[in-house]
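Single-structure report; data block below.
Left out: one protein chain. Kept in place: all the others.
Chain nomenclature is as follows: A and B, assigned in order of appearance, with residue numbering initiated at 1 for each chain independently.
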Amino acid sequence: MVAANQNSEVVFKNVAKGAYSKKTHTVILKDCSLNVEAGKLTVLIGPSGCGKTTVINLIAGYERPDHGEVLMDGQPVSGPNWERLVVFQEAALFPWLTCYENVMFGPVARKAISREEAHRQTMMLLNRVGLSDFRDKYPMQLSGGMQRRAELARALINKPRVMLMDEPFRGLDAMTRKLMQEYYLGLFEETGCTNLFVTSELEEAIILADKLLVMTNKPSKVKKAIDVDLPRPRDWGMAASERYLEIKAEALELLHAEAIKASAASDKAEIDLAVGFEKLKTARG
Amino acid sequence: MANAEQEALELVFKQPTFASRVFSQKTILNTISVVSVFVAWTLLVHFQVYRFSLLPSPVEVLEWGREWVTTKIFWIDAGMTTARVLVGVTAAYVIGIPLGLMIGWKKVFSDLTFPMLEILRPIPAPAYLPIAILLLPWQEASVAFIPFIDALFPVLLNTIIGVKLIDRDYFRAAQCLGSSPRQIFWHVVLPGALPSISSGCAIGMGIGWMGAVVGEMITGKWGLGYRIWESYILIRYPLIIDGMIAIGILGFASSMLIRYLTIRLIPWRRAITESLDESITK
Partner (left out) sequence: MQFQRKFVNWSLVRKILSMVIFILFWTILVQFIDYFHQIPTPKAVFLAIFELPVPVVLKNIGISFFRVLGGFFVGVLIGFPVGVAIGYSRILNHLIFPSFEMARPIPPIAWIPLTVLFFINFESQAIFLTFYGAFFPIVYNTMGGISEVDICLPRAAMSFGVGKKLMLWKVILPAAMPQVFTGMKLAMGVAWILVVAAEMMSNKGGMGYYVWYNHAVMDYPHVVLAMGIIGLCGAICSVGIGVVGNYFTRWQRLV
């Protein structure tokens, strides 16, 4: 079975991040503090465009916060690293490599383990995700679900300390999605790796999560952290339990409130250059 | 204004000032790029490196050019070349677009016409010149044939691809609604293929300008291409470069014109030229 790895905790402290374009500056995250606990599956849920992908990018090290700190085990995150691996929304398998070569890519690139050992682990993982028959196929020859599974294998072989999943099951049909969620839950419960899962599907979020973080609109921060204390291992029957329905109702209410705010008011996050500049000038005197 | 809000605004306003925008790395490098070409050119000519001694310097080119632009001959030449290109390329549009639409739409039509076109496509446009002279004995028209052939195939191919890329669901929807083939053509096929058509038109115009000069250099008495060749024979070397620049400007302007016109028709097209390392990490 897949071995458990060392786990890490990720902490955001008053993080602010914006996106600058020619005319306006959009503040995506503002004063955002959150906690991804070690060994737990944390799910980030929120309205679309609220910066969930930005959170992932910040943790992965692809972007730096404008303000505040992103810490892993107390150390600031300084760049992309095998310790924090991302499974992207659109499958990012290397299209010119076969399934097998894709999964081997991490260990081979890092030269962390010998080739024989890498081969052994690759075959083990491919078996585990059910793709051993497809090892010599190119990504274009695989279905959506299979590509996701291959990507999971590719990430897991490196035993990352934090797994970042950016809406990985988006676009899959309902049945495939259910299967993928089961697979994923199984893998998580085996490895016990720290996971941050981003999604906009509430039901998926609750059935997977140990902790649910509900985000606000832009400029985003965590509106509420809900403990999902359903027992592990999870099964679909829990979707009918009282506790599940309680959590769902609470989360729905929070999201609903945010949705109303978003459609009612104009986007507060976009500050027009001229207006803001004027304010700043008068404030400075 | 509360301190916190002011701080936040300060944070947001890491705007580059006007000065820093003008002197941004990009503009500086761009300017260096352009300037260094002229500097290198001047130096190479001045120090008579290898055969550069035969070439005119930028200064000479400018002076001769300034004078040339005031002569009547220049405007006749420019007009003739432009006219030939426009006639040829327009003919390519007029023939290529409907042909492409039909080929992309109906397989029967495609089977009957496309194989012959595919056989003709690899033949380089200048090779058509003798036949063009036979078909269109007027000097001018035969020269316009080359831009026509040059532009025809890009326009044709892009139109065909444009039709093939239309989502099949649009056709099915139209048929469900009871449209006649004619209505389908005007309301599904043509608009759906427009983005690719406009791209093909722009490419065709660019390639058409390439071809215009060919014909003029080989045969002909008027036109910028001919004038360049004559300048070489009459040892008026700065005019060669002036002619080249004139053609370049005209070609560029006509491409821009086509792009502008077609973007008006299709507001969602954009061209992206951005370097990769800018986007990987921000």
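Going forward, a residue touches a chain if its C-beta (ideal position, glycine included) is under 8 Å from a C-beta of that chain, and two chains touch if they have at least 3 such contacts.
Since the model is a prediction, treat every value here as computed from it, not as a measurement.
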- Message: Considering the complete complex, identify which of B:Ile73, B:Val94 or B:Leu135 is in touch with the unshown chain.
- Response: B:Leu135
- Query: Of B:Lys107, B:Arg172, B:His187 or B:Lys221, which residue touches the hidden chain?
  - Reply: B:Lys107
- Task: Touching the hidden chain in the full complex, which residues of subunit A are there? Just list them.
- Result: 60-62, 79-82, 84-86, 88, 90, 92, 94-97, 105-106, 109-110, 138-141, 158
- By the contact definition given up top, give the residues of subunit B that touch the hidden chain. 25-26, 29-30, 32-34, 36-37, 51-52, 54-55, 107-108, 111-116, 119-131, 133-135, 150, 209-214, 217-218, 225, 228-229, 231-232, 237, 240-241, 243-245, 247-249, 251-252, 255, 272-281
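By our rule, only the chains that are shown with their structure count from here on.
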- Task: Could you give the separation in Å between the centres of subunit A and subunit B, each centre being the mean of its C-alpha atoms?
- Result: 45
